[in-house]
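Notes follow the structure.
A single protein chain has been omitted; all remaining protein chains appear in their positions.
Each chain gets a letter, A, B, C and D, in the order it is written, and its residues are counted from 1.
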Amino acid sequence: MNGNPVIEAKHLDLTFQTNDGPVQALRDVNLQIHKGDFVSFIGPSGCGKTTFLRCIAALETPTGGKLTVNGMSPDEARRARAYGYVFQAAGLYPWRTIAGNIKLPLEIMGFPKSEQDARVEKVLDLVELSGFGKKFPWQLSGGMQQRASIARALAFDADILLMDEPFGALDEIVRDHLNEEVLKLWARTGKTIGFVTHSIPEAVYLSTKIVVMSPRPGRITDVIESPLPKERPLDIRDSPEFLEIAHRVRDGLRAGHAYD
Amino acid sequence: MNGNPVIEAKHLDLTFQTNDGPVQALRDVNLQIHKGDFVSFIGPSGCGKTTFLRCIAALETPTGGKLTVNGMSPDEARRARAYGYVFQAAGLYPWRTIAGNIKLPLEIMGFPKSEQDARVEKVLDLVELSGFGKKFPWQLSGGMQQRASIARALAFDADILLMDEPFGALDEIVRDHLNEEVLKLWARTGKTIGFVTHSIPEAVYLSTKIVVMSPRPGRITDVIESPLPKERPLDIRDSPEFLEIAHRVRDGLRAGHAYD
Amino acid sequence: MALVIAALLFWILAWYLNVKLSNGPARGTRAVALAVPVVFGVTILVVWELLVRGLNVPMVVLPPPSQIAVKFAASIPILWTDFVQTFVKGVLSGYVIGCAAAFGVAILVDRSDFLKRGILPVGAFVAALPIVGIAPIFVMWFNVGWQSKAAVVVVMVFFPMLVNITAGLQETSAMQRDQMKTWAATYWQGFWKLRLPAAMPFVFNGLKISSTMALIGAIVAEFFGSPIAGMGFRISTSVGQLALDMVWAEIVVAALSGSLFYGALALLERGVTYWHPSQRR
Amino acid sequence: MTRVIFPVLVVVAAIMAFWYAACIPMNIKFALQTAERQGAVISPEGVQARRDMSAFVLAARNPGQWAQTWEQAKPRLPAPHQIVQELWKTTVDVKPTSKRSLVFHGWVTLSATLAGFAIGSVGGILLAVGIVHSRAMDMSVMPWAIASQTIPILAIAPMIIVVLASFGVQGLMPKAIISAYLSFFPVVVGMVKGLRSPSAMDMDLVRTWSATRAQTFWKLRLPASVPYLFASLKIGVAASLVGTIVGELPAGGGQGLGFRLLAGSYYGQTVQIWAALLATAVLAAGLVALIGVLERGTLKRMGLSR
Partner (left out) sequence: ADEVTLQLKWVTQAQFAGYYVAQDKGYYKDEDLDVTIKAGGPDIAPEQVIAAGGADVITTWMAAALAARERGVPLVNIAQPFKKGGLQLTCLKSAGIEKPEDLAGHTLGVWFYGNEYPFYAWMAHLGLKTDGAGPDGVTVVKQAFSVDPLIQGQADCISTMTYNEYGQVLDAGYKPEDLTVFNYLDMGFGMLEDGLYVKEDDLKDPKFDDKMVRFVRASMKGWKYAEAHPDEAAQIVLDNDETGAQTLEHQEYMMKEVAKLTEGSDGALDPADYEQTVKTLLSAVSEDNPAITKEPEGAWTHEITDKALK
């Protein structure tokens, strides 16, 4: 791809010090993510997907190697509000309405009042939740909550969107639907997206680049550039190309998987 | 299939009385399950899959129609300990070891001490957890816990095994593995299995019969007899027959689905 | 004045030490977890000593810790007699009876929804009675011996325990109860094997709350009549005799026995509810 | 609502029946003594003969005197209607501003309780904020906060009153401080729990937005702690009331329900003790209910109740 990478990891290591001794969560991770990429991270439980995402977001500090975001250190990038982060559970605050939740990061970042409202409207629209702003989170279904949480991460218009299994808790059909939505959103906004998932079809369906990881210590075992077109109807998942990539991902996963 | 059905539902209705008025969870459900069948129930959230399984287990009382289990009423069958039930979460008691958990129903049913231990050994072996009997649940991974919970449902050797999304909380790869295990188990024991899932590949991969349900009020929209052989390697999932059934299931689901 | 300034300086110094300790490299260790509160406690004592001496506070108003310690050491036999009278006879017996009674009623309440709806609100009202008011009545009814103290403790302990046990017994999830049903378990099987173990964290919560209240209740009751031994007796008598060092020695005994009682329960809790997430780590 | 009222009524009725029955053995000895003095024939005759007999035996042998056990001026156990009469006499029959009115004393106790509760809960909240934000405070204060609650407050209450009096602090304040001492602890415990209730994920989330500590506190920790706050306020207000009563006991001769209790016990006025007791319980229940109402309102406004 073109230009400087937005995110670049070189020989990244991360070891947690725990009571039972050190746990090496990441070892020698090398990766480049370019502007506009949609990168999925897939791998068995405990392989370090979340840890890697958290490193990018400066929520963990690597113990070795080098990691840059937009040419800055992750912590500088964090303070420059370079990214939005979406967690597995929607994590909306129950005491705020949907609009209030989306407004929260805007308040914290000190956006002017009038702009806050405008942005809330815009992102609610983007995730197709217009009209639900005044509702409380528990009045919405799980899928809608997750969309609201994405809207919240979009509201302050960071260039990078990091999502950690955002749809893990949803049922397959709602999930299919949200996958389509995310793709549309990505196409519309041109953001760089890092996306953690457990689901092979989801990874293949969404990404321009699939990073397969293996556990203990977490390493990247395969990076697959997807040949699929940007335009992806749902039934692309029955196409031979799709199945072939899926197969490659599955093989990569199988290789490094310990069942328990 | 041959002989009398093990489970037979005729014009089954179930309406819950709630504060917001009645909710019809099941309407005119008709189904026959024969000995040795592996029946999957699939359908969008809230369509009544759980409710139907609970009716069979006499945890709910239908408000209309007729339901028999082994020719008895479900409650009689419950008291005759006709089935094992596996819930979505493992639901192991944290204060008991794995062996202690498996022993629990045996204690309650009054099995002699020596036999209890023998059975625990046997089912631990069956789910490949030998050697983990003395561990506490929280010391095991989610997948292992779920297997322990299956072992518990197997320990007292009921003829019917009812499982309500037993693998919903697990990652895809562990899930694949457990699917294989369940199939082997079923082949070895010849039990009749009712299995609720959200995953189309899982339903197709496991079942001899797939029941597709649609919501509000819960009805059966399709019953698909699987032409797949009893012997099913994991990559059968890439075969055209498999994909065709999967397609049919997906279409059935799509038809009745409201996204939120 | 110099002593007052010394007290202030000592305070600042000790606080600095604590901040360093608790944020330093050894922060997770057992030694620091122990050292920090100890440093804090010692600081309070030192500051107290310096202030009392520096400000010339009369001994009959507030004695310095050193004097309390001397008195404590010199009066161990008396303090022990008082401890036995109040704590062993009054508190422990009342505590055991109160908890047992709460347990019995909790089972009744658990079995009957009608009783639950009837007893809990009435119980909440009764629990609002200030024990200091009940104490003279119980002394009148049950005589001045330890029995009346135990009775006060029973009343104090009963309701917090009842509430906690009842809440604990409801702690099981619908799924767990359904599971018992699929195994066709009886009420008592479900009780012993599922609901009671699941209730244990709540039970211990109640046990811990009532442990501190129990001691206070017994001491209060002794103010309204007692044999010539007991912590409450000694405290009130010593106040009358202006032996404030003795009063504080008894307060130390009370705080010590209360904290140890609490600590013992916490330890027991650790053993019984080893499985609960709050006890793991 | 009716689901609760009927069972409560049944339980209350059962208690009343038991209460009246209990009055008979409790008060029978004195009733017999009085009756004998007035010339009634009692079995057995003479105080001496009855001295060591069981109250139940005496009650059984003198059923004619049962009624007397419900009407004594200074009974061991007053009958419910006597307490109600006393309550009526001291609330409705006298001006609320009179020293003989329980409303007056209730108000005095209430105001000290509210002051103490305010000090205690604000102090408790501040302490909790400190504990949550400073590791040093967390590690050093918490064990001592627990130990502080094992100190018999009644023992130090007089000293607190004396020391404060020497600084010229008198009247409501000493009581309020003792009441604050009892109420701060549940508030600290509850608030620490509440302020720590946001999950690691919630905390990470605000971190990704580069929120300051103050922003994290106001926008995340504080709102998240509200349900915990109310739960502990309910415990705290009840403790506050007990603290005020305890603060009133040693002070002697002042206004307030605690003094009524004590005065009742000095002069053997059991009916008066019970009336004051009941008034206190009503006050406590009222305060807890009031916080319950505030809780429901706040949680509803915050969208936390459903």
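Criterion: a contact is a pair of C-beta atoms (placed from the backbone, for glycine too) under 8 Å apart; a residue touches a chain by one contact, two chains touch by 3 or more.
Remember, predicted model here, so these are calculated numbers, not experimental data.
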Task: Chains shown that the absent chain touches, full complex - done: C, D
TODO: Consider the whole complex, including the chain that is not shown, and state which of D:Y228, D:F259 or D:W274 touches that chain.
DONE: D:F259
Task: Residue among C:I5, C:M59 or C:L260 touching the omitted chain - done: C:M59
Task: Chain not shown: contacting residue from D:V10, D:A118 or D:V162 - done: D:V162
Task: For chain D, the residues touching the chain missing from this view - done: 29-30, 33-34, 37, 47-48, 51, 74, 76, 98-101, 104-105, 154, 157-159, 161-163, 165-166, 249-255, 259-260, 262-269, 272
Task: Positions on chain C contacted by the hidden chain, ascending - done: 58-61, 136, 139-140, 143-144, 222-228, 233, 236-237, 239-244
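The rule we apply is simple: only the chains that are shown with their structure count from here on.
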Task: Cα-centroid distance, chain A relative to chain D, in whole angstrom - done: 54
Task: Rounded Å distance between chain A and chain C, as computed from the means of their C-alpha atoms - done: 50
Task: Distance from chain B to chain A - Cα centre to Cα centre, in angstrom - done: 33
Task: Chain contact graph, described as a line, ring, star, complete graph or other shape - done: ring
TODO: Chain pairs that touch, all of them, please.
DONE: A-B, A-D, B-C, C-D
Task: Residues on chain A engaged by chain D in the complex (per definition of touch) - done: 54, 57, 59, 78-79, 81, 83-85, 87, 89, 91, 93-97, 104-105, 107-109, 136, 138, 156
Task: Contact set on chain D toward chain A in their complex - done: 199, 201-202, 204-211, 215, 219-220, 223-224, 226, 302-304, 306
Task: In the complex with chain B, residue positions of chain A that touch it - done: 44-45, 140-141, 143-144, 171-174, 177, 198-200, 238, 243, 247, 253-254, 257, 259-260
